[in-house]
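Here the complex is missing one protein chain, while the rest keep their positions.
The letters A, B and C name the chains in turn, as written, and every chain counts its residues from 1.
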Amino acid sequence: MMRAWMLPAGCDGFDKLFLKDDVPDPTPGYGEVVVAPRAWSINYRDFAVASGQYFGGVLKADAVPLSDGAGEVVALGEGVTGLAVGDRVQSSFFPHWVEGPARMGPALGDGTGAGMLAERVVLPASGVVPMARTLDFAQAACLPCAGVTAWNALCEGGRPVQAGDTVLVLGSGGVSTIAMAIARASGARVIATSSSDDKLARLRELGASETVNYREIPDWGAHVKQAFGGADKVVEVGGTGTLGQSFAALGFSGEVALIGVLSHGEPPSPHALMMVGGTLRGIFVGSAAMARKLNAAIDANGIKPAIGRRFAFEDAPAAYAHAWSSDSFGKTVIELR
Amino acid sequence: MMRAWMLPAGCDGFDKLFLKDDVPDPTPGYGEVVVAPRAWSINYRDFAVASGQYFGGVLKADAVPLSDGAGEVVALGEGVTGLAVGDRVQSSFFPHWVEGPARMGPALGDGTGAGMLAERVVLPASGVVPMARTLDFAQAACLPCAGVTAWNALCEGGRPVQAGDTVLVLGSGGVSTIAMAIARASGARVIATSSSDDKLARLRELGASETVNYREIPDWGAHVKQAFGGADKVVEVGGTGTLGQSFAALGFSGEVALIGVLSHGEPPSPHALMMVGGTLRGIFVGSAAMARKLNAAIDANGIKPAIGRRFAFEDAPAAYAHAWSSDSFGKTVIELR
Amino acid sequence: MMRAWMLPAGCDGFDKLFLKDDVPDPTPGYGEVVVAPRAWSINYRDFAVASGQYFGGVLKADAVPLSDGAGEVVALGEGVTGLAVGDRVQSSFFPHWVEGPARMGPALGDGTGAGMLAERVVLPASGVVPMARTLDFAQAACLPCAGVTAWNALCEGGRPVQAGDTVLVLGSGGVSTIAMAIARASGARVIATSSSDDKLARLRELGASETVNYREIPDWGAHVKQAFGGADKVVEVGGTGTLGQSFAALGFSGEVALIGVLSHGEPPSPHALMMVGGTLRGIFVGSAAMARKLNAAIDANGIKPAIGRRFAFEDAPAAYAHAWSSDSFGKTVIELR
Partner (left out) sequence: MMRAWMLPAGCDGFDKLFLKDDVPDPTPGYGEVVVAPRAWSINYRDFAVASGQYFGGVLKADAVPLSDGAGEVVALGEGVTGLAVGDRVQSSFFPHWVEGPARMGPALGDGTGAGMLAERVVLPASGVVPMARTLDFAQAACLPCAGVTAWNALCEGGRPVQAGDTVLVLGSGGVSTIAMAIARASGARVIATSSSDDKLARLRELGASETVNYREIPDWGAHVKQAFGGADKVVEVGGTGTLGQSFAALGFSGEVALIGVLSHGEPPSPHALMMVGGTLRGIFVGSAAMARKLNAAIDANGIKPAIGRRFAFEDAPAAYAHAWSSDSFGKTVIELR
């Protein structure tokens, strides 16, 4: 038997989380492994799942939440090669998107299949990724959704980031802080925005060379263009409410990586893209191959995901509450203590 | 002295075009050439210029219209190399965008500088392009705006068209018909839309393997996705009014090339791009280098731009009127007879 | 029981082929399928395998030869999705290279594992590819090695072929003839070489716009550069003996796709690559994903692999002998009659 946090069928918010302590231990099928997570992290989409507003809608059955976990392999199914019991691994958001172009498919913790917030999880072997050698479980648990999203946004597609580029990141959440670290490691200059001067100071400590308080400068898009020459990449975690500003910030041949669903509002006209020959690229996390490349970059550059606060497994609801609050910065982590 | 068609200062429509027959003959400066056009073509943007709705707004002074012309070099300024009197050349929409990434700048016929609809025009040597060997003046005159736009949309950027791709073109205008020819020459399957079954029949003759009457199938985007597996490229000449359907038509990792300002309406949410890892790329014509590549493709494949109707130089206003009408198909050409 | 052609342990030539008629019928494991080939084709490497000169050296045990076959799925193992009994499929040269960057691994018919020249073959489901809809079994059987190699050479890597490019193909073998078809379908101009004027005439019929008899013009590399402006792509099936000429034929930023091991001789200095900013790219067949893209291109463009001669399954040794002779043109096919 093992413990797992679960969201009930019909769930309308993360306050409905409950801990079930008599879940049968999973056994791996052909090509599968059992992973015992030691740490987890929470992403924005996990709130959407909990409130029944994710792609699958209201939960039809009790479901284990979360896509992000890191731990050890504790059992191997038949036919598994390249992995051994004891390997330190992290989950892969889309367990069946191993490599190649975008394809999506079922995602961990989407309410319809496996979720990570349990003591043991069965995963396809192709859907686990060896942890970066230089990270601990808590740090590696920050990566499956936010880290791979940031890597995809910056390092994949038709215009990967290069040394000397200017990268604009919005806010201080999990995607933005790891994107900043990847951009800095790639030799880019980073401009970061926030409405809090305190957070801007922390972002400068983390490597931002320029910061913009978007409350003080509501036209921050045009400001970025005029003061800093325009962005080659915008990591757009906001959504339709900020997209117009992101377009305005873009330099010639620049790319807005569209990640966000945080803000709402009328979508802006995309005609600004024509004036700079720019692109808007839809990002939906990424593949296991991207996670491997991210981990190589982490090991080569000593990147450490920014962890705001940590909570015990037993306090998962408090972790959710913190991640949802305006106090959160970087990633909120749950760990087995 | 020479003749030139002109739009008057404050012009509010192409019916104000007037023919001036005592324009001084131009002389080339350092690095410039004089071109004597033999044929011209009209683009949608020429109506915007004439009605004072282009980027520069209402014309501040009389101006020669049109970006597109093809003819012969008749005089060379100092320091010009690689061109000789008698060379058959076409204009370049952005005369100073020779090659490399997007940069735009002043465009021919935008009402603020040189325009092509005259008997002789001074152009920077870098802003003329040798005609495709297999085209005549009228055919070459179809290319500077519509042809290069179509080339840029299909063959540049992060995801150039490849044999076996599916390309969706909207309508039967100048950009769409040349895009169809380029796509076919590149080995792609082409799906074309129109509201006229007659035009759809002509598009099938020109190489479309599938056609969709968008009046009969208002949800043509979803239809393209279901019936044909989704588009790898959409040549989006419509604008905000059709963009939502174009997003819906897109397959995984596909690209919508955003060209159009024809239709209006609320911009759609771009979130559909996230679900397919797709991109929206802003296209604003292209460089002289792109024109040269297009011409090589034309010569290698026997591509002929689709010319709907031809008018004499003296009948330029009638050419404008035809191009503006719903009878037009492909390019409307003006020629010296 | 089933029949299979086999090479004996220690085999030193294809004349040692023997037909075994009491091979146990294979059963598929988890994730595997059984394919019943209807047609096969022979590649140059199959001679190397038969003579003990392939990567694995002299055969250590009896082995079924050939990598290339097309037929029907006749049985499914557990866990197979996306395939059904009766599906028309072709083999994949590297059954475990599904997609993504180069990785190679064990190849069909390399003498160490499965080979295709049998009445039934067990393959991993990921290692079979649905046939192009417009091809029959014999045509599809031409593609797994030669077709995918040609696709990889032309359409993958850092400089995929585009309409208007100039492509140089050497000789009239299986790779060169399918490469010519792909290049033409992609809108390229094709230059072909041979020492036989008869074969050059056949190559012009197949789409070559220029041909060079390399016996008459020993410096055919420089000739291609001077007469035709240089090649953007060379499909180099020759090897070290022709590589110097291929370098000389290359235009600025062109690419030589290195496939060949046919000719021998001192490797040339690669410094010619510096003078044109060119690349030499090593090609070793390709992935199942490339095969799928090739098949889409075939269906969209009516490409038919050039089949020189066909032999019955029972006459496999005669097929080998023909493919080895100087009479062969395009692909030599074996089929079940």
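Keep in mind that, in the parts below, a residue touches a chain if its C-beta (ideal position, glycine included) is under 8 Å from a C-beta of that chain, and two chains touch if they have at least 3 such contacts.
Keep in mind it's a predicted model, so treat the numbers as computed, not measured.
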Option from C:L83, C:L280 or C:L336 whose C-beta touches the chain left out: C:L280
Touching residue (missing chain; options A:R88, A:R120 or A:R189): A:R189
Residues from subunit C at the interface with the omitted partner, ascending: 101-104, 157-159, 239-240, 243, 252-253, 258-259, 261, 266-284
Interface residues of subunit B (partner: the chain not displayed): 30-31, 78-79, 99-100, 289
Subunit A residues touching the omitted chain (full complex): 155, 160, 162-165, 182, 185-189, 209, 293-301
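Note that only the chains that are shown with their structure count from here on.
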By number of C-beta contact pairs, the top two chains: A-B
For subunit A, residues contacting two or more additional chains: none
